[in-house]
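A protein chain is absent from this complex, but the other protein chains hold their places.
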């Protein structure tokens, strides 16, 4: 039993953290997260240059990582710095391209950015409800339909799209040049896009993709829980700082017992979040992957929202302002629950497991 | 708009309160609630002698009350004193006998005690699931089956029993002398019984009783929410007292801000409970009865448990003892949710209304 | 026990409803219901419509151009306005300064300022909070030093809501440095055109501009602009804190918002069926609806007491706490119901040309974030709990 990160992963985290703190300062982050293209292509290249993406897959696919904890340490740093770079697409695409047996060279080098488009307006979290269709009219596959809120969509070179080909759910590669992508920023910063498909050219990657998609969604969800964890820890550190310095009624607000107890409850919840992320990361690629990811995304969704709301409330007005970083951390912590299945969605997965297992 | 009780009801409450405080002191209550027959027949007669039961039904049935607020004021006093007398059966039986057009004279005078037996082990809250059967073999109706946790069952003269007669749910009167009743006390005090029916003689009261049973369950639930309200207010008053007197670390525990805020939250919740009981009482016999009762029982179920748990926790060890009344109030407040549908059961009724209405 | 309005109150309710149906411009109510920011023009337009009917200042005495509404009429009016999606009346002149002038102002001040509030000539804003003195008003530092017939004001105010639209500001300033913190405070009226005033926007969490900082550097204000006696501004501050509390529970907002969530949950699809059919979501809705129904009655109970002339003590603090918790919980549901469609940074362009959220819901997430404020401003819910605790432990 050992809860310390291996030296490799500690170095990975350290590399990421140093780069983000040196190259992705708060003012920079705030500017690029809300200004088109809503991230910083140069910094993306910088991160790629550090070799970070090679940690996303295992040696058999040309990488040097690919375990749950590799994803977790990277995304914890992303969360800590509130970095808007669209790495989520890379994580999910790496799993999908691996499953397809497709080359990963351009993804791992960072030369090509990938987004993954699964959810639709009427089926945001559930591959079963996909209505986007694929047809092969003789001149190759063509996709029709709409994919909504594709994270990193507007800045991707490739979008991996889930669509129905006859009875089966298949996975396609759509080159950004062939797609009608409408980019916009997210309310918590960072790039997203609508993908409008009207007979768009596509390359078939996996003909029967249901299990690969489910797997990619799990890995994406794991990444998001780790990101939330990092963001919670930064938020909490800022809250503690503020409680120690901000005075009201002649004493630091941290002297008020009720705020003390509420802060204690937050720290306990954050420890619980850390634990469930560890558990999920350790379960990836094993038989409990689905259950542990669902537990993590469910629990972290609830805790992240609590931390966000309490951090704002306990700060008071200052945390309502754009200028003060806590407001942006709080937005990310709340909105992360809207990505790849919210706390109730994953609770339902757990309920089904309870009822059928 | 007027939120004051009418003079009649204020007198009713006052009469009840005075009688209980004079005749049903705490030591007495504690003794009779846990010693067979788990209530005090003399005091039952005493309460009847005050004419209280006449407030349970309207003039058209020989009473002089019968509105939601009549039930509410009586049961609030029962809750305040934690009185174990089995009045719940009288409330529900009064509705059922009225619906059947049967005489209420003995009920209103208190000469006969009634219990109502609807729930079964495998269908505790839901008349739909009743499996107890009724058959007319020529010598009158005979009932077979088991009714579980019949409140006041062991001390009743009559048990009104819901049973299936062919396809329909019917209501029968079973004389206690003809029934196999196995009495026991409840964990929070007061009488209950198992009713074992093995061809027991019965008189048909209502052949198609579904709506009458649903109505009686609503009235019973209203009574329980009012009882909980009274018990919460007493509990809260004892907590405030204790917070003002009990010292720890050199000051009254009520000086600790965290306990103050938690007590404030309780008082707000209790006000909310009072409001929803008022709303439900006002809606009885109207088109919103089912919805308002479900809202009240749902919300009060949740609040009562919170008040009970917080009252114990904030008192500390003393409230864990049999000797200190808060422990008994807490038990009642928690266990009241096990009668006539718990907080989730009534939430489900509300969900169905939302989804179909 | 009677939970219904009197015939006269019901008739008034019908009047208000009819008036709103005829006179509330759909362009405004759509904007309000879609939780979008209103322009200055929008707000002034609605004020003018109400003023034409004499309802802009319903609770003001008739002598000052109001209707002399009691708490129940005021409640009915506000609730109907909420349900119809009318813009909120901007409160600083009408609900705050107006009553202050009527109680503490000189006849000249009343004659000068009250009509200008009604006809829209003056847009007032509030100079109370300061950096470093949020809920702890008595510690304010902005000072006004007497110099002949003027005060010279130096300092900084913050959280000045809609100050960007205002031409005047009423301020609490320190006119005496020694003594108890509450003792040396005065209440003064300041023209925002006076040299030395700078107003800077504060951008809020969701990106909107609703509040401001105001900087005072050697700002000269005639002593005649003081309301009430010198150094006795704390009395006015306390009067104001106790005054505007009839709509403190915000029940109307919650009712309207819950109705919108219900409709939204009937449109949004999840797992092949409308979200309302999802048990977990429906449970969240049903739970909040029960709390809101209780809150309505809690609110009416306190209102009935106020209407009878009872002086409410700490009770409005309950309404504030529970009322804001319920409103925020409903905002949370709306955001939640949208799923990923809540994620885009709201923009009219996106909403109009490429709608993602169902119509009227593009700003729901922004509104959820913006409404975190309601449990902070006007005395945070923690301060309200302190107030209640004080009352409770003294019993």
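We call the chains A, B and C, going by the order they appear; numbering starts again at 1 in every chain.
Convention: a contact is a pair of C-beta atoms (placed from the backbone, for glycine too) under 8 Å apart; a residue touches a chain by one contact, two chains touch by 3 or more.
From a predicted model like this one, the values you see are computed outputs, not experimental measurements.
In the full assembly, the chain not pictured is in contact with A, B, C, by the touch criterion defined above.
Note on the undisplayed chain: of the listed residues B:187, B:207 or B:285, the one touching it is B:187.
When the full complex is taken into account, the listed residue touching the unshown chain is A:298, out of A:142, A:298 or A:345. The residue from B:2, B:21 or B:313 that touches the chain not shown here is B:313. Only one residue in the set A:213, A:276, A:311 or A:335 touches the chain that does not appear here, and it is A:276. As for the chain not pictured, it touches chain C at residues 279-280, 283.
In the full complex, chain B makes contact with the omitted chain through residues 34, 119, 121-126, 128-129, 148-149, 182, 184-189, 192, 194, 247-249, 256, 258-259, 305, 309, 312-313, 316-317, 319-323, 327-328, 330-331, 334-335, 337-339, 342, 344, 347-348.
Interface residues of chain A with the unshown chain, by the touch rule above, are 1-6, 9, 69, 240, 243-244, 254-255, 257, 260-261, 263-265, 267-268, 271-276, 278-279, 281-282, 292, 295, 298-299, 347, 350-351, 353-355.
The rule we apply is simple: only the chains that are shown with their structure count from here on.
Per-chain CA centroids place chain A at a distance of 37 Å from chain C.
Once the centre of each chain is set as its mean CA position, chain B and chain C turn out to be 43 Å apart.
Averaged C-alpha coordinates put the centre of chain A at 51 Å from the centre of chain B.
The residues of chain C that reach two or more other chains are 382, 385, listed in rising order.
For chain A, residues touching at least two other chains, in rising order: 256, 258.
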